[in-house]
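Since the structure comes first, as structure tokens, the remarks are kept for the end.
Left out: one protein chain. Kept in place: all the others.
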Amino acid sequence: MGSTYVLKRLAIMVPIFFLVVTLVFFMIRFAPGGPFSSEKSVSPAILKNLEAKYHMDEPLLSQYVRYWKDLFRGDLGPSFKHANRSVNEIIEEALPISLELGLLSLTWAVLIGVSAGGLAALKPNTVYDYVPMAFSILGICLPTFVVGPVLVLVFGLWLQWLPVAGWETWQDRVLPSLTLGFAYAAYISRLTRGGLIEIRGQEFIRTARAKGLTEKEILIKHSLRGGLLPVVSYLGPALAGIITGALVTETIFNIPGLGRFFIESAVNRDYTVVMGTSLLYFTLIFVCNFLVDIVYAVLDPRVKYV
Amino acid sequence: MSNSLWTDALHRLKKNKLALLGASFLILELMIFFLIPVLARLGYEAQDLELTFAAPSPVHWFGTDSLGRDLFSRVIFGGRISLTVGLLASLVSALVGVVYGSLSGFLGGKIDNSMMRIVDVLYALPFIFLVIILMVYFGRNFILLFVALGLTQWLTMARIVRGQVLSLRHKEFIEAANSLGLRQRDIVLKHLIPNTLGPVIVYLTLTVPSVILEEAFLSYLGLGIQAPLASWGTLIKEGVDVMDLAPWTLFFPAFFLSATLFSLNFLGDGLRDALDPKGARD
Partner (left out) sequence: MNPLLSIQDYKAHFYTRRGIVKAVNGITYDVHPGQTLAIVGESGSGKSVSQLSYLGLLPSPPLKITGGQVLFEGNDLLKMGEDQLRKIRGDKISMIFQEPMTSLNPYLKIGSQMIEPLVIHRKKSKKEAWKLATQALERVGLSRPDQAMESYPHEFSGGMRQRVMIAMALTTEPKLLIADEPTTALDVTVQAQILELLKSIQKENEMAMILITHDLGVVAGAADEVVVMYAGRVFETGSVDDIFYRSQHPYTRALLRSTPRLDQLEKELPVIPGSPPDLIAVTEGCPFYDRCSYQKEICKAEFPRESSSGANHKRFCHVEKIS
């Protein structure tokens, strides 16, 4: 029943994943200035690591297979720039931090977005509608790297209510996650409002009213499920956006997360870190989109049979 | 022929206050930035180390930055870069999108299906990563930046154009034209393209702010426009670094970037509503 849907989605993703990994392999191998190129502008210590890891004397095919094997073990290879660190080590330290930031931001986005949108839908064309929607335009148009510094300026430097950098105390987490979540809260609030209003116009809401349900019961039991579907679909792209936005947010707030390392590695041309992290991100996004699809199918019973 | 469609749309657009506001701002901005170089007479490079972090004054309208450079000039020059990159990259993306979408829609059938499948898959990937990877591998040259940025936005354009082509292919006037013996080439040039032009313009207007935003994002992170050139993204980064000392260095470029984004979005939304008579607004 639902399993054909699941299988179909998987069938698309597996070959893509395959393609991506192959691409990554070749890109590492052919990185300009890397050990495989003629320039060899890598330090000797690193060159030693790489040779040991990749068995460069072996034919290309076995190197490729070896890469896959390493991947399954979760080993992403040594860093190009830091002689005694592997990509894995870097990721292990930084990933949990980024995950926490990402989840917090997503939580803010959903909580604020759904509440604001829900309120606006409940009382359309009143102040409860216009004000949140005006804010949402701000959130959609203003980039994270503008919102972040402004929040820091106002709440960190002028009012001195919250700290401006670091990731130690719980207060540290407030501004960064709000900054990152704000744009998505804005979008989600619009989606929620639109979705609920559209559902409200549907005939089955009239049926519910004719049966004697209160407006609150109608909202919770009948409107939410259908009305929130656009929000659920949006969670996939939202997550991708949050991952991207984290790059800037971690930089602004000096958070030792994976995003900041990624940027540093990009600037420093640490190819293995860049490619390894990208691979991780892509996988994460694929998996999350997949999960979102499943959640959507659960919520909308009509989808299962497609 | 299609004249009434445009005049109708223009009329509707004129009624949309937000769109008009956006358009006026943009026109003003373009005039100041590109046509009045004398305003930037202080130059974006000239340093005055005696006068670093000066607040706005009659000489330096926006104040100065950490090296005593006139911020007003820097904002103008930065604007030129941001806007130019934005426009050019959008044109690249529009070109790719239009070609891909028209091909897909025109060819139809299985080819169309697979082409759109590819688009669906690519949609989920955050392109910024690809752009960054490209930058890392191939260095930061200007042309590459255009191309890379352009490649991040073509998907939506492709979808829109394909949709248009598909719906137009089956419309009666195409069949009528066919029955009159017009060649394929004429049909495409004289009928398909003018009718597709509308949505293309709308989405082009909406693509530009996205590209400007991405370029600013990259420049902020140090991966986009390189010194000595500076786009708004670079300026904002510089502003953030010293915002406790000189908040105006953050404020002015941020304001211009945001205002430009707003204006483009309002204009684009307005165009979209104006060209779609059925327009379902929320």
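Every chain is named by a letter (A and B) in the order it is written, and numbering of its residues begins at 1.
One rule holds in what follows: a residue touches a chain if its C-beta (ideal position, glycine included) is under 8 Å from a C-beta of that chain, and two chains touch if they have at least 3 such contacts.
As the structure is a prediction and not an experimental result, all values here were calculated from the model.
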Chain not shown, its touching partners among those shown: A
Touching residue (missing chain; options A:24, A:91, A:116 or A:208): A:208
Where the missing chain touches subunit A, by residue: 202-204, 206-214, 217, 221-222, 225-226, 299-302
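Just so we're on the same page, only the chains that are shown with their structure count from here on.
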Subunit A to subunit B touching residues, read off their complex: 12, 16, 27, 31-32, 137, 140-143, 145-146, 149-150, 152-153, 157, 190, 193-194, 197, 236-237, 240-241, 243-244, 247-248, 251-252, 262-263, 266-267, 269, 271, 274-275, 278, 281-282, 285-286, 289
Subunit A-touching residues of subunit B, taken from the complex the two chains share: 117, 121, 124-126, 128-129, 132-133, 135-137, 209, 213, 216-217, 220-223, 233, 236-237, 239-240, 243-244, 247, 250, 254, 257-258, 261-262, 265, 282
